[in-house]
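Quick one: structure below, then a few questions.
Removed: one protein chain of the complex. Kept in place: all other protein chains.
Our next item is chain A:
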């Protein structure tokens, strides 16, 4: 991809990250998925700093628990994306609040 933007780079990184931890099980015609075990490993290796932030680790645990209700036990790309979104969204709020409080103190 020629001259991709920062945002495109970011999307690509998240896609590559899924591919790094996911695998085909038995049959390579099936889409790649991440096992729950590997997903936890991914969270602790790749999102270690973000998840130490206030309450984020709890949020992540809750997300994984919710996922447990899903019978297939493995995480598809769509589920992965939703999970990362669930982690990103509270962080987005925190960053926004920080920016606002900076403005107020100025």
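Structure notes:
The working rule: a residue touches a chain if its C-beta (ideal position, glycine included) is under 8 Å from a C-beta of that chain, and two chains touch if they have at least 3 such contacts; residues count from 1.
One rule holds for everything that comes next: contacts and distances are computed from a predicted model.
Its UniProt record calls the unshown chain "S100/CaBP-9k-type calcium binding subdomain domain-containing protein", which is the correct pick from "EMBRYO DEFECTIVE 2798, origin recognition complex protein 5", "S100/CaBP-9k-type calcium binding subdomain domain-containing protein", "Intraflagellar transport protein 25 homolog isoform X1" or "Metaxin". Residues of chain A in touch with the missing chain: 1, 4-15, 17, 19, 45-50, 77-78, 81-82, 84-85, 87-89, 91-93, 95-96, 99.
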